[in-house]
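I have a structure I would like to understand better, so I am pasting it below and will then ask my questions one at a time.
Just one protein chain is left out here, and the rest sit where they should.
Just so it is clear, A and B label the chains in written order, and each chain counts residues from 1 on its own.
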Amino acid sequence: MRTGRVLIVIGLLGVTAAYVRAIAFTGVEAVQGPAQKIMYVHVPSAWCAFMAFSLVGICSGLYLWLGDRRLDTFSEASAEVGIVLTGLVLVTGPIWGKPIWGTWWQWEPRLTSTLFLFFLFVGYLTLRRAMFDPAERARYSAVVGILGAMLVPFIHLSVYMFRTIHPRPVVLNPEGPTMPGAFVATLLFSLSAFTVLYLGLVTTRYGLGRLRELREARHVSAA
Amino acid sequence: MKASLPGTIAAALIIAGKDLRSELRRRTALVSAVVFAALILVIFNFARDPTSLRAEQLAPSAFWITCAFAAVTALSRAFAVELEHGALDGLLLAPVPREALFLGKFLGNLVFVLLVESVALPLFVLFFNVSLKGALPGITLVALLATVGFVAVGTVFSALTARVRFNELMLPVLLLPFMLPPLAGAAQVTAALLNGRPLLESAGWLRLLLVYDITFVTLSLLVFPALFDE
Partner (left out) sequence: MVLDGVSFSLEEGETIAVTGPNGIGKTTLLRILAGLLRPSAGEVLLDGLPVRTADPRSRAAIGLLSHRAMLYDDLTLQENLEFVARLYGLPNARQAARDALDQVELLARAGDSPRTLSRGLIQRAALARALLHAPRLLLLDEPFTGLDSAAASRLKSLLAARRPAGLGTIIVTHQMHEARDIASRVLALQGGAIGSTAA
């Protein structure tokens, strides 16, 4: 858990630094104006949120295969951090969008995918809350985790088959990044900072999860 | 009198047969689902501004949302019936593989939901005054593809939530995200067909639904035993 705390601090410092750089040192985008700078929070959060759920899916699969309860604890930690990040994306999205689109919400592909990711997280965490036997809870959440993770690509595909007004992907673009180098640099810096923050939060939460398990086990044997 | 144990498919058919016999006997679930579907269709028609939205524009979405809700209510009772008298233990004890239990329940649910859809369709034609023209085969195809997909995942979740608190809420919360691809595909293709577009134009959606079905039927079959693997 100590590692976790250290990582959180580094992560937060990194995010702050990214923001200072974003606001003070990176140029203002021509068309979108200062509002565009929300991208440096919005995009990294989205990447980390999807990474968080992928990890939930992978650990769920590994848990069903190997049976190691620590995988379940990690999934839970990743899901809790992931839902917060997803919430952040869903809040910053409209804030970014309003001055540019003119509306708070648009049913465009990536925001819609993120909304569904949010629902998947909610389902996963709500199920966990409704179950009390640790082994059964671990098995059942793992089933939901795997199915949910497999669903994500299908959501992307389904949503893309509708028309889009979201800015086209600027970094992972086959023609190469279409943003000026400085923007890309700040974005990548912010992404690294967010990843570190994510790892820190998950590690800490994982540590808490392990402590809780130990306490539950002691209660059971004392009974 | 030597017994020869049924294989997985045979056992699945025995279980599905039992479910269907029991459902046709009581009929309450079937009738409720159909009445439910009819009510939703009627409400859709009245819950719109007649001057701004023509019925035909709303029709495909209304139909598929109706089927989705009816399916969710059907799935929520799929395993509930096994909890009476602890019958589920009887199934778990039987010398048949867990996959057979999944397939049996899946087939039973599939037939049930398809039955509800096939009754809802004429009602839909009636209430929304649509003309099916040559669209029926295409609609049947997309209905089959879409239903297989969400019934597979729904069967897993219905088994999972049967023994969990707040299960009437948990099942929809877990299942609805999984209904997006099948419902979106079904609604889009239905709309295209009703507008007279050829089925081939919707090949992209049909392909997506097919891949979805293969993926989730397989995955559901693989993870289902884990629910009972104590």
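Following the convention adopted for this analysis, contacts are C-beta pairs under 8 Å (C-beta built on N, C-alpha and C of every residue); 3 or more make two chains touch, one makes a residue touch a chain.
Computed from a predicted structure; not experimentally measured.
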| item | value |
| --- | --- |
| Chains in view that touch the one left out, judged over the entire complex | B |
| Identified contact with the non-displayed chain, of B:Leu41, B:Ala59, B:Leu75 or B:Val96 | B:Val96 |
| Positions on chain B contacted by the hidden chain, ascending | 1-6, 11, 14-15, 18, 21-23, 25-26, 81, 84-87, 89-98, 229-230 |
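Throughout what follows, only the chains that are shown with their structure count from here on.
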| item | value |
| --- | --- |
| Centroid spacing, where centroids are CA-atom means, of chain A and chain B in whole angstrom | 31 |
| In the complex, chain B residues that touch chain A | 153, 156-157, 160, 164-166, 170, 173-174, 176-178, 180-181, 184-185, 188, 204-205, 208, 211-212, 215-216, 219-220, 223, 226-227, 229-230 |
| Residue numbers on chain A that touch chain B, as the complex places them | 64, 116, 119-120, 122-123, 126-127, 130-131, 135-136, 139-140, 142-144, 146-148, 150-151, 154-155, 157-158, 161-162 |
